[in-house]
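Rather than the whole complex, this shows some of its chains in their spots.
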Amino acid sequence: MELTAAQRQELSEAQAARTETRRPTVPALEAMLFEPLPVLDHGFVRVVDYMGDDAAVVQAARVSYGRGTRAANEDRGLIRYLMRHWHSTPFEMCEIKFHVKLPIFVARQWIRHRTANVNEYSARYSIMDREFYLPAPAQLAAQSASNRQGRGDVLEGQEAAEVLELLRQDAMRNYDHYQAMLNLDEAGNTLDPARQGLARELARMNLTLNAYTQWYWKTDLHNLLHFLRLRADAHAQYEIRVYAEAMLAVLDAWVPAVAEAFRDYRLGAVTLSAQMLGVVKRLLAGEPVTQEQSGLSKREWRELMEQLGRAA
Amino acid sequence: MELTAAQRQELSEAQAARTETRRPTVPALEAMLFEPLPVLDHGFVRVVDYMGDDAAVVQAARVSYGRGTRAANEDRGLIRYLMRHWHSTPFEMCEIKFHVKLPIFVARQWIRHRTANVNEYSARYSIMDREFYLPAPAQLAAQSASNRQGRGDVLEGQEAAEVLELLRQDAMRNYDHYQAMLNLDEAGNTLDPARQGLARELARMNLTLNAYTQWYWKTDLHNLLHFLRLRADAHAQYEIRVYAEAMLAVLDAWVPAVAEAFRDYRLGAVTLSAQMLGVVKRLLAGEPVTQEQSGLSKREWRELMEQLGRAA
């Protein structure tokens, strides 16, 4: 993630600006404002704007006229109650706007969360940057043998080297040809005055799915939590999970009481099906239970034993 | 719209607070912040928080790193272009949060706009205020003879007086009985210790649809404009239109360039159907056209002539 001098300058000016406001502000988040948090090899997440704080959740839940004078402790209790009982509307009263740089194949997973507002960099209108994601060696994983949509061991030796080289060469060559079709040189100048250059909206189709794009992404806190619950989860693909983790750090700075409740009642929580709950009750009653008698499939049994920290 | 001393105190504290922020601020909107704008006899709209400004629309449209250094004039031109060509995502990058007090029958129209975030005062949990909407004499309109869902002339004399008296008495009596069923007196104290009082979630059903409720309502700028286009329109019911008009004043203060484009390309604009456009072309060519030859229904013809400022 290297910004141009002009981009750095724009950033510094935004960071240097100070104005007075009557709105709630969060100093810990103000300190992070605008600064890109690096993710993957060329990506980033940065907070561009925000609305509300922990107290705004409480204020909306109470439909009150002002910020209230209750103890912070009382507010924390209400936030935990709202989270535990799946209330959603008070959390919708906070909003955050991110600027994100991310590989296109990650963007395609991300966009499935339909409740956010998105404004993406247009490759019909502008030229794409020469930047693409190449996995670090530790992320160059084999296909999982047991899980059709998961990763297995890390590739090693010759195979790893060859895979990485293919990814690099193909992305580079395709970008070279993208520029050639546009009839542009590296500096963005016309290459051959006798040519017209292919339309940008067509040339872009030659890029690979690991090319980086960027967008403004704005969401309310409730939907952000939903996104984080799915994407900070161990089953999410690594390349989107690291974005979710960067955003979790933002969450901690922005709304610490909500973040705490979210970790307790969502991220660290487990849901037991009716059958699983039955097994737990029998175990608590001292009854020996095996998978065969449990009514659970083998896979569910294994999941339950893991959650309970018992040998399957 | 009378606030209690405690509510006034909460408001004053919020208005007196000042903090420093790096976020974009809009002084003209800061000046209005938190203050209720009176609507109808007991209602109000007040801005509780906001995110973004005119420049934020432009910044998102350009997916840029900072606030930019372009001339304000260039930004205005881009905003007009985006509005004219029905771009929506850049306008979604601003957000505003209102606290609204409104009659329940108005709330029921309002809530059909599903894209906003809403947190309503809970009559399951709390006691409703003794406040209900009674139309001013100038709004006490007869059913329109020509439009099944519109208003005709204002009622007068005996009929007006009787209608108003019925509305007042029924609302008052039903509220009295609401309190009686809750086993509460005016001050909110238990009336008869031998009684239990009906559950709040049931007692509320005795209230009339002109009782006032309140909510926090938060929306992005694109959806706010959509709401205003429908509800500030002459065909909207008066009782919701006055809320839309109060919010239009907020819009002017908040995002003046967007507000200007909105008035030109939406509020003041007309849409001509294929057939209507054909009529305009024939008229411009000097051809005489009558409704019968126009391909338009009588109603459409009348609408078109009105829009063109011609006698039908």
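Going by the order they are written in, the chains are A and B; count residues from 1 in each one.
Definition applied: a residue touches a chain if its C-beta (ideal position, glycine included) is under 8 Å from a C-beta of that chain, and two chains touch if they have at least 3 such contacts.
Every value quoted in this text rests on a predicted model; they were computed, and no experiment measured them.
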item: Homomeric assembly size (copies in this file), of which only 2 appear in place; value: 4
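Keep in mind that, in the parts below, only the chains that are shown with their structure count from here on.
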item: Cα superposition of chain A on its sequence copy chain B - rotation in ° rounded to nearest 5; value: 180
item: Residues of chain B touching chain A in the complex; value: 3, 7, 9-11, 13-15, 17-25, 30, 33-34, 48-52, 56, 59-61, 63-68, 89-90, 92-93, 95, 97, 99, 117-121, 214-216, 218, 220
